[in-house]
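Only one structure is covered here, and it is reproduced in the block below.
All protein chains but one are shown at their positions in the complex.
Entry: chain A
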Amino acid sequence: MTEALVKLQNLKKAFDKHTVLNGINLEVAKGEVVVILGPSGCGKSTLLRCINGLEIVQGGNIIFQGKDITSDKKSWQQVRQSIGMVFQSYHLFPHMTVMENILLGPLKVQKRSKAEATADAERLLDRVGLLSKKDAYPRQLSGGQQQRIAIVRALCMYPEVMLFDEVTAALDPEMVKEVLDVMLDLAKQGMTMLIVTHEMNFARAVADRIIFMDQGEIREMASPDEFFTNPQSERAQQFLNQFFEVETGKGRDGK
C-alpha cells in the first residue's frame, strides 16, 4: 500500500453522552474503494461526516494528504474542496438550475474561468447521461437524476476523495441502478471512495475493502469476498443473514 490519502487515528465522537464513534482507526489509500457496512446507528454516517468536517470530533486525528486537519477551521474550508460528499437526499440547491448547481463551487470557490468550468461540467453531465437536463431545475428531475447531478456537482471540484452517504437509500428501487452505475464507473476510473450503503451486491462489486462497524467501532476489515463468504464476528454474520433472509424470503435466488 502506498501512503494513505486519508488516515483516521483513534477518532472519537459523542453526541452529549452518547458515544457514536469510539476510537476509529482507518487508512484509505489513493484509488481505494472502501465500503462501510453496519446496522443503523452504528456510526457509519457520522464517520463520513467527520471526514468532511460536518461533525466536530472530540478526540483523535484526521490526516488528509499527510496534513492534520482535525481542528483547524480555516483548513477545513480548503480541504472540503478536495473531499467531495454526496448525501442521501441529494441536497441540490432548488433555486438554481442544474448547471448553476454544478458551477457554484468551481466558479466561486475555485475561481475557475466560466468557459473552462462549463466545458468540464458538460463533459461530466454527459458521462452520467444528463447533459440534456443542464438547464432544468432540480424539482423537474427524478430522484435518481437529482442524485447523479449531486455526484457531478461534487466531481466538478476535482476532489481527491469522494464520500457517499447512503446515496441510494431515498431512491425508488428502479432508480437505484442508474446511480450505482455511475459510482461503479467512477471506481473503475480510480477515484478514491468511501461509501456507506445498504446495497450488499453493490458493496461486493465495488469495494476493494469492506469495513464492518457496530456500536461506534470497527469490528471487521476484510476483502469483500472474505467478508461476504466468511465473516469473522458473530455480529457481522447476523447482519449479513438479515439481508440474506430478506432476499431469499422474496423468493430470489440467494446464492
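We adopt the following convention: a residue touches a chain if its C-beta (ideal position, glycine included) is under 8 Å from a C-beta of that chain, and two chains touch if they have at least 3 such contacts; residues count from 1.
Assume contacts and distances are computed from a predicted model.
Peer 1: Which of "ABC transmembrane type-1 domain-containing protein", "Polar amino acid transport system permease protein", "NADH-quinone oxidoreductase subunit I" or "Protein-arginine kinase" is the UniProt protein name of the chain not shown?
Peer 2: The correct option from "ABC transmembrane type-1 domain-containing protein", "Polar amino acid transport system permease protein", "NADH-quinone oxidoreductase subunit I" or "Protein-arginine kinase" is "Polar amino acid transport system permease protein", the UniProt name of the unshown chain.
Peer 1: Determine which one of A:6, A:21, A:42 or A:92 touches the chain that has been left out.
Peer 2: Per the contact definition at the top, the residue touching the missing chain is A:92.
Peer 1: Across the whole complex, list the residues on chain A that are touched by the chain not included here.
Peer 2: Counting over the whole complex, chain A touches the hidden chain at residues 52-54, 77-78, 80-81, 83-85, 87, 89, 91-95, 104-105, 108-110, 150, 153-154, 157.
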